[in-house]
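What follows is a structure written as C-alpha cells; I'll ask about it next.
The block that comes next holds subunit A.
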Amino acid sequence: MVNREQHEASSQPMGHESGGTTAGQRRGLRNVPACLLTFAILFCLWILLSGRFDAFHLTLGVISCIMVTLFSVDLVFPEGSLQGIGGTWLRFLGYVPWLLYQIILANLHVLYLVFHPRMMDLIEPEIIRFQSKLHSDLSLVTFANSITLTPGTITVYVSVDGDFQVHAIDKKSGEALPGEMEARIARVFGEQ
Partner candidate 1 sequence: MSHHFPALLVIAPLLSAFFISGAGWLNRRFCLPLAVASLGVAGLSALSLFWRVVQQGPVLYRLGGWDPPWGIAYAVDFLNAPVLVLICIVALLNLWASHRQVEEQFKEKTGAFYTLYVLMVTGLLGITVTGDAFNLYVLLEIASLSGYGLIAMGEDRAPLATLNYVYMGTIGACFYLLGIGYLYIVTGSLNMADIARILPGLYENKAVLTALIICLVGLWLKMAFFPLHVWLPNAYTFAPVPSAALIAPLMTKVMVYVMIRLMLTVFTPGYVFSTLGINDAVVWFAVIAIVMGAILALGQRDLKKMISYIIVAEVGYMVGGAWLGNRAGMTGAILHIINDALMTLCLFLAVAAITYRMKSYTFSSLKGLIRKMPFTMGAFILGGLSIIGVPPTCGFFSKWYLITGALQAGHYGFMAALLFSSLVNVVLFFRIIEIGFFEPFNEGHGHGEHGPEPMNEAPLSILVPLWIVALGLVVVGVYTSEIITHVLQFAIPKAIL
Partner candidate 2 sequence: MLVIALLVVGLVFFTGGGVGILRFPDFFTRLHPAGKLDTLGSLLMMLAVAIYNLEHFSWEALLTSLKIMLIVLFIFLSSPTATHSIVDAGIRAGMVPWRKETPEEKAE
Partner candidate 3 sequence: MIWELDMAILTLVLFCAVGAITVKDLLGAAILFGAYSFMMCLLWAIMGAVDVAFTEASVGAGVSTVFFVAAVFRTTRRTKD
Partner candidate 4 sequence: METVFSIKPLLAVLVSVAAVPFLIWSRNPNTRETWTFAAAFVKFGIVLSMLPAVLSGTQIVCKVAQVMPGMAIAFRVDALGMLFALVSSSLWIVTSAYSIGYMRGLNEHGQTRYFCFFALALSATIGVAFAANLFTLYLFYEMLSFATYPLVTHHQDQEARSSGRKYLLYIVGTSIGLVLPAMITAYALGGTLEFSTKGFLAGTGSPALLTALLFLFVFGFAKAAVMPLHSWLPAAMVAPTPVSALLHAVAVVKVGVFSVVRVITGVFGVDLLQSLHLSPVLTAVASVTILVGSFVALSQNNLKRLLAFSTIAQLSYIVLGLGLLSPKGMTGGILHIAMHAFGKITLFFCAGAIFVATGKKNISEMVGIGRRMPVTMSAFFLGSLSIIGVPPCGGFISKWYLVTGTLEANQMPILFVLLASSLLNAAYFMPVVYRAFFCTPEEALFENRVQEAPLFCVGPPVITAAISIILLFYPQPFFRLAESAVRAITGG
C-alpha cells in the first residue's frame, strides 16, 4: 500500500527544487529581496543569540549571516517569491495561541489516557486517511506537525497532493480531523 503511494508521490514535482539546486542557487542569489529577507531574519537571530552589541561582534555577525545566506537562501525560500509573506507571518502568529490551546487539550487527553487504570480498554488505535485541501508544502507541513502535536493523533504519511494518513489513538481523537485546524491553516497561508 505504502509503496504504491510512494510511487505516486514521486510523480509529483516536489523533487524538482532539489533536483535543480545549482540553478536554484544561482536564482536565489539573483533574488535580492529573498536574500535580504533571509539576511535580516538571520541577523535578528544572531542578535538574539549573541547579546553583544559592540562593533566587533556585530561585524562577526554580519559576516556569519552573509555566509549562511549565501549557503542556504534557497533552502528558506525555494520558490524565491516573497509575495504575501508578511501577512502569512502575522496570521501565523494569530494561529499559534489557538494551536497552543489545542495542544494543551490534547495533552490533557493523553495524560488522562496514560494514567487511566484501564487504559487498554480506552484506546483504540487506528489509521485514518483523508484528503486535505491544502496544497503548498509549507501549509501541508504546518498541518502535519499540528496534527502530530494535537489530540491523540500523529501524522504517519503526507503526500504532496495532500493525502494524509494519521494514526489516532482513539476514536475521539480521530473524528476531529481534518476539521477546524485545516481551515485555520488554510486561512493562515491564504489558501481558502
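How these were chosen: all candidates are chains of the complex that A comes from, given by their letters.
Definition applied: a contact is a pair of C-beta atoms (placed from the backbone, for glycine too) under 8 Å apart; a residue touches a chain by one contact, two chains touch by 3 or more; residues count from 1.
In this text, all values refer to a predicted model and were calculated from it rather than measured experimentally.
Screening 1, 2, 3 or 4 for touch with subunit A: in this complex the touching candidate is 2. Residues of subunit A that touch candidate 2 in their complex: 2, 48-49, 51, 103-104, 106-107, 110-111, 113-115, 119-120, 123-127, 144-146, 148-150, 152, 154-157, 167, 169.
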